[in-house]
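Every protein chain but one is kept in place in this view of the complex.
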Amino acid sequence: MTGGPAEPIRPIFWNIHENYPWAEVSQYVLGSLAALLFLWGVYRHFARWRTGKPEAILPAWPVRIRAFIQFALLQGRLASDRYALTMHLAIFLGMCALFIGTALATVDLDVTHLFFGFQFLRGDFYLGFKLVLDLFAAVLLVGLGLAFWRRYALKPERLKTLTHPTFPLDSFYLLAILFLIGTTGLITEALRLAASQPPWAGWSPVGNLLAAAFRPLPEPALRAAHIGVWSVHGLLAFGFIALVPQSKAFHMVSSSVSIFLRNLGAVGALPAGDPAGVATMRDFTWRQLLQFDACTWCGRCQEQCPAYASGMPLSPKDLVLKLDQRLIRGAKPASGGNGAAGAAATLHDGTVGTAELWACTTCRACEEVCPVFIEQPRAIVDLRRYLVSQGTMDKTAQDALNHLNRYGNSFGKSDRMRAKWTQPLVTKIKDARMEPVEYLWFTGDYASYDPRVEDITRKTAELFQLAGLDFGLLYEGERNAGNDLRRVGEEGLFEVLRDKNLQVLEKAQFKHIVTTDPHTYNTLKHEYPWNGNGVTVLHHTEVLDRLLEERRLTPKKRLTGRVTYHDPCYLGRYNGVYDPPRRVLARLGLELVEMPRNRDRSYCCGAGGGRIWMEDVPGIKERPAESRIREVAGLGGVSTLVVSCPKDIAMFRDAVKTTDNEGKIVVKDLAEFVWEAMQG
Amino acid sequence: MADGILILAEHLKGEVADITFEMLCAGRRLADARGVSLRMALVGNEVAALAQQLGLADEVLVVSAPSLEVPAASTVAALLKSLMEKESAGLVLLGGTNATMGVGSILSARTDLPFVSYCKDMKADGADVLVTSQLFGGKILTNVRLPGGRGVVSVSTGSFPADAGRSEKAPPVRNVEVPLEASPVTFRSFIAPPAGDVDITKQDILVALGRGIQTQDNIALGEELAALLGGAVCGSRPVIDQGWLPLTRQVGKSGMTVKPRLYLALGISGAPEHQEGMKDSPMIIAVNTDPGAPIFDVAKYGVVMDLFELVEPLKAAIEAKKAGA
Partner (left out) sequence: MNLFVLLKTVPDTVEELTVAADGKSLDPEWLRFKLSDSDEHALEQAFLLKEKHGGTVTVVALDAPEVEEALFQALAKGADRAVKLTGELGGVQSLAAARLFAGFLKSAGAVGGDALVLLRSQAIDDLEGEIGPFLADLLGMPYLGVVVAVAPGDGGLTVTKEFAGGMRGEFTLPVAAVLGIQAAEKPPRYVPIAKVRAAMKSSTLETVEVTPDSPARFPIEKMYKPEAAGRAEMLEGSPEEVANRLVDLLANQSLI
């Protein structure tokens, strides 16, 4: 054992400094080169984002910083998959710790020692430093081990990647190179410890353990091995850093930026866009381009997507990656050979498909789980706007749009018949166009025109009347509120209907708007210009909850039975209204059994995004509504599905028939239960 | 004596169409009521043999020439005008079919006589003739007066009983030479629909699917039902236009005319163009969610229900009956 300095202190380029000075110099040279390449690569990504259209950022810095800590540093959205969370935190924190450690070491040597003649990595601090780093190195390697196991042994479906924006073996490369860097780092340490054998070696437990294997070797051999492994470690590390912008590893930068600069607007407020839609990458905004780059290929979106699960040609993951690939590699020349005309092919010429874009129900399950806050539905709607401008859509969808234009409803029925459902009512409902009301009931297409739903609408009316609610209708003045028109990509038609509705609404006097249709609810709440004049938009379940609580409705009998509840996409995931319907069920005495996919993980019925107007795609495996009914059947002992959206009634009652559950499962609206409880 | 009645015979590929017999039935009644002659114009190429079937007419005038195989509307109109003048006919009856489309209009323009289309009924009224015509998909009827009983009328298929227009008697036949107006519209050839596996006109039982079937996948439901009943599937125009069933399965004005013992119409609204193709079936059962659907006017039994709610119970009931009986 050689006598060393009495105090623990970080050795300066042990072995390197005295024996291989060229290596020490090279390290700085290559290190700087790597850093420059890294910065240049980052800049190139940044320049590509900037080719997008402008988009304003809501400052809200405190919110953004908190969100960054929660979602970027602490990986908040990975929590639903414990294995993934553990594994990724291990790798992430491991690399962070080691990076910080290397940074401190550099400062220690090249700043404090070089300029001020002292080192701070000494004494107890240094010992703590060594311990922490060693442990995190082990954590890193364990994390990588878990990752390898998951990717190549467990092989979860969502990790399969069809489109590689960078290069096909990127995922393997990333794990492999980090693994090699980690192990070479530990081996370098082990070789040094084996050779120099400082008394505090025990403070590097992992390295010390390894060193035991090397100790028998003669010192020259150890030193030779050391320089070798150290060089490999250096080259790998610098290579990795330089290549970060060219590989999947870049998500460290892009994902962080995406999380930090995410869209803080209400999720129900679809950002406006050019009615002509997106045809090339430059038609997206810079934030959208950044988001495509931020994708980590994790596939959580695909896993949640009802279109993907039914076998339709849409995978949100693949769509985003195709767009990212296009962003990185640039446009292909126009199909048709020469491309000399200079016209690059649009995204619709082979990158994204028509059926792919029309398959989306805009349920937002993808967006809700994305760890880096990519807005997939928004990109799909932007691309759809282009399809609409070209008239590329199903005949039935076209018919629906023509009907909406002419009659203000998708059924093709006369606008004069919109309030026909009120005829059987004993007490006439107030006309909100003629007299002021407290609650303006905006019924929506399905509640007004669909024969399967009319009865429920009437029962809801009777409940409001029983509770003495001061409410009224717009009667024939009401038109489709336009939520699904925006999501289908027909901005122009949305504006026409919205303006027609506003004309009537402006003349009416009311304090609140109530609707039974979550789609109507969403657009009235977020996409109509109430100009802060205090109009609140409520869903009928919220109103029923309130009426029951205030005892304006007192059930005459207690209902019994086990039921389950389907959270509509536009009420739940879009607007966070989960509890009022549940409270109502509880107050009525019903026992609620939750489905596995509930609340923000609710599984879409398949009607949204205009899909209810479109033809069924042939050869799909299982319609989303059928999957949901099977989920209900799987609960065991539950034969009633409670819904609170008129389109759910239509979709699920059909699915009950097509899954042969006729007579076994019943689908009813929440209002029907309240009404039943009010019958003496 | 007032001018007589002239009917243009409808025939395709050697067969006299039913509408011709319908017109003979209506024409005969009218001619007898008014005491005028009823003549038949048989126009085509080598069609004299068909004259034998047209016994209810007082006389059959044959105008035959190769260029008249599938003549242009203006040619036929000019020809009829000549015949009207030569034979003192004041009222011309035409079949409301695709083949004669345009003839009535041009003849009316050139003779300055009223033209009434989609005639469902005709009757003598003094010196005049009153024609009942259908408009707006059957929702509105109009009565038009033909002063002196002179005019051009296009008769909607299925308005009169074809059988009442048939006769065993052979009519007098006369070949007529008429100057033919040349037309730049030249017939080249027929395009037969691709041969289907099934001739729906020969089926005893047809399950007819309309727009209410909603998707191509659901056609299978209709096929299952048809199989259980021992029949075949056919469709209305929207279903064929979508490509869900071949052309040979189309029932209606541009498709086939069928008369199966059972016509089960599922999700068909029953527009006049479709009704033309099936209304004479002895047993028509219609299922539609719209109680105002015109199909219920020709059906024997009607059910206002979503066809998807009825199909499975119906299949089960049929199977039970077949097993029990």
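Letters A and B name the chains as they come in the text, with residue numbers starting at 1 for each one.
What we mean here is this: contacts are C-beta pairs under 8 Å (C-beta built on N, C-alpha and C of every residue); 3 or more make two chains touch, one makes a residue touch a chain.
Computed from a predicted model, the values in this text were never measured in an experiment.
Per the touch definition above, the residue from A:P11, A:P205, A:P275 or A:P555 contacting the chain not shown is A:P275. Set against the missing chain, the residues A:R66, A:R406, A:K507 or A:K664 yield one that touches it, A:R406.
Summarising the interface, chain B meets the missing chain with residues 12, 17, 70, 72-74, 77, 96-99, 101-106, 108-110, 112, 114-118, 130, 134-146, 151, 154, 156, 183-193, 204-205, 229, 241, 247-248, 250, 253-257, 261-262, 283-286, 296-305, 309-310, 312-314, 316-318, 320-322, 325.
Along chain A, the points of touch with the absent chain fall at residues 275-276, 388-389, 391, 393, 395, 398, 401-402, 405-407, 412-414, 416, 490-493, 495-496.
Assume only the chains that are shown with their structure count from here on.
Here chain B touches chain A in the complex through residues 214-217, 242, 289, 308-309, 312, going by the rule given at the top. By the touch criterion stated above, chain A contacts chain B in their complex at residues 395, 451, 615-616, 618, 654, 657, 662.
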